[in-house]
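With one protein chain held back, the other chains of the complex are shown just where they sit.
Labels run A and B following the written order; every chain starts at residue 1.
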Amino acid sequence: MPDKPKIGFYWCASCGGCEESVVDLAEDILMVTGAVDIVFWPVAMDFKKSDVEKMDDGSILATMVNGAIRTSEQEEMARLIRRKSKIVIAYGSCAHLGGIPSLANEFEKAEILKYIYSDAPSVINKEETYPLTEFKHNGRYVTLPVFRNIVRTLDQVIDVDYYLPGCPPTPKLLKQAVLTLLSGELPPKGAVLAPDYALCEECPRKKTKPDNVSFTQFVKPHMMLIDKEKCLLAQGVICMGPATRAGCEALCINGNMPCSGCFGPTSRVKDQGAKILSSICSNIEAKSEDEIDTLLNGIPDPVGTFYRYGLAASLLRKKIQEGK
Amino acid sequence: MLSSDKKWEPRIIAFFCNWCTYTAADLAGVSRLKYAPNVRVIRVMCSGRVDPQFILHVFASGADGVLIGGCHPGDCHYSEGNYKMLRRFMLLKRMLKKMGIEEDRCRLEWISAAEGEKVKSVINDMVEKVRKLGPLGIPKRISKIDKEIKIIEKEINPEEAVEHA
Partner (left out) sequence: MYSTNGNNIPRIGFYICHCGHNIASIVDVVEVQKYAATLPGVTVSRDYKYMCSDPGQELIQQDIKEHNLNRIVVASCSPLLHEHTFRLAAEKAGLNPYYFHMVNVRENVSWVHDNKEQATEKAKDLARAAIKRVFFHKPLEKKTVQIKPDVLIVGGGIAGIHSALTIANAGKHVYLVEREPTIGGHMAMFDKTFPTLDCAACILTPKMSAVKSHPNITLWTYSEVEKIDGFVGNYKATIKRKPRYVNEELCVGCLDCIEACIYKEAKYPDEFNLGLSKRKPIYIPFPQATPQVVLFDPETCIDFKSHRCKKTCIEACERNAIDLKQTAKFEEIEVGTVIISTGFKTYDPKLSPQYGYGKLPNVYTSLEIERLVNASGPTAGEVVTRDGKKPESVGIIHCVGSRDEKSNKWCSRVCCMYSLKLAHLIKEHTGAEVYNFYIDMRTPGKGYEEFYDKFMNEGVHFIRGRVAEVTDWALVPEEENKLTIRVEDTLIGVVRRIPVDMVVLSVGLEPREDASEIRRMFNISCSSEGFFLERHPKLAPVNTFTDGIFIAGACQGPKDIPDTVAQAGAAAEALSLISAGKIELEPNTAQVIEKYCSGCKSCIPLCPYTAISFKEDIKKAYINEALCKGCGTCVAACPSGSITQNMFEDEQIFSEIEGLLKFAGIELEEKEVEHA
């Protein structure tokens, strides 16, 4: 029997939800395991780094890497995987765009460490002990990965062939992606394996969106009883749908929550946050600066709202540190 | 390109609407008004065409400031493009602040076709303010940060790595 194509899964800075989503394939996972050999999947099976290192370069057909890149260890693994795999797929929002972890780019590394190891209310660390990357104990060096200055998307570290968007990607998209890989008819390099139009197209509430939204207030979802039938923007709730790639079949909307943008922008957009900002602000009703200002107070955290899943991939990438 | 041995000069990119501010800049020229040479103008039909992405892209590509010039409220050639820009600008400014970009680096001005003098004063004023702030230099900052991942690329030696495990 000829060898089945080899597939790998790996995780970096992520919550683990992407791994769950693989299991969410349910009985389809049997189809996958029937068609491929999973040669690397640390979260579910016992594989060691050394097993991978022993493989021939390029011997894995495809590895799906989820999670953003924050540490040197993640970089190292990403590079190893790159060498061993013909195709690397950035799996999920974090690998694709930086994801929630990349909201950390709003802070400096030192700020983050300080908070985590001294300032956080649950921390008692009177000696102000901070983790070291290298430490000599009983004459032996112990090392820890280096915590980098910025959270990166996978493709800011290694070459990426395809992207499977979503927080996490839906089983349907995963299944489609696997079938595409197996079919051998590969899309052009760099493709995002989801439709290239915005979510409104597949939104069940599309028909309730008025021709003229004309915002007179912005409210956060917990501040009101959201009408289950009506377009969220029409209710003044910031919905990222118009600026977000479709493919999830409006999961959040169906849960009566606004889209928060995890599928990222369409291929024609460089910066998802800038685009939704542009479209929403253009449709504000107020004209005077004072009125506009008051209205904008309804969006107290524009970065967290518009770049929830994509700060690392945004044009600015990171908060500018004061000084030089 | 700015070479490091040359003294740093602020670099500002301006988006001027064709009908008012661009015409005003022409008027400043015809009137031979002299102003700071740090601004490069991109002509758009209306300030409403200015996509916030352009502004971010300008910063990300290494400029120290962005100036947007449109017709005075009520005077837009396309009636309200400038109001649309104003609203975007106001939220963008809040966002830039959160991202650590100082307020004076991004400016929106209404300059009518007759206000050549204002082109001069706004540009001079902005150049001075940005000069005080110093270089923003996003590409430089990022490439500096990115050096940290170049190191590993060099250091990793697969053979050694195997031994380690």
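Just so we're on the same page, a contact is a pair of C-beta atoms (placed from the backbone, for glycine too) under 8 Å apart; a residue touches a chain by one contact, two chains touch by 3 or more.
All of these numbers come straight from a predicted model, not from anything done at the bench.
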item: Visible chains in contact with the missing one; value: A, B
item: Residue touching the undisplayed chain, where the options are A:Asp119, A:Asp159, A:Asp196 or A:Glu291; value: A:Asp196
item: Among A:Gly16, A:Gly58, A:Pro131 or A:Pro210, residue touching the chain not depicted; value: A:Pro210
item: Among B:Ala63, B:Leu86 or B:Ile149, residue touching the chain not depicted; value: B:Ala63
item: Residues of chain B in contact with the chain not shown; value: 1, 9, 11, 13, 18-20, 22-23, 25-26, 28-30, 32-35, 37, 40-46, 48-54, 57-58, 61-63, 74-75, 77-81, 84, 88, 112-115, 120
item: Absent chain, residues of chain A that touch it; value: 196-201, 206-207, 209-214, 241-243, 246, 265-266, 268-270, 275-276, 278-280, 282-283
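The rule we apply is simple: only the chains that are shown with their structure count from here on.
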item: Parts of chain A lying in touch with chain B, wherever the complex brings them together; value: 48-50, 53-54, 72, 75-76, 79-80, 83, 106, 146, 148-150, 152, 156-157, 269-271, 273-275, 277-278, 280-282, 284, 286-287, 289, 292-293, 296, 299, 301-303, 306, 314-322, 324
item: Chain B to chain A touching residues, read off their complex; value: 48, 51-53, 55-57, 59-60, 73, 83-84, 86-88, 90-92, 94-95, 98-101, 134-136, 138, 141-142, 145-146, 148-149, 152-153, 156, 158, 161-162, 165
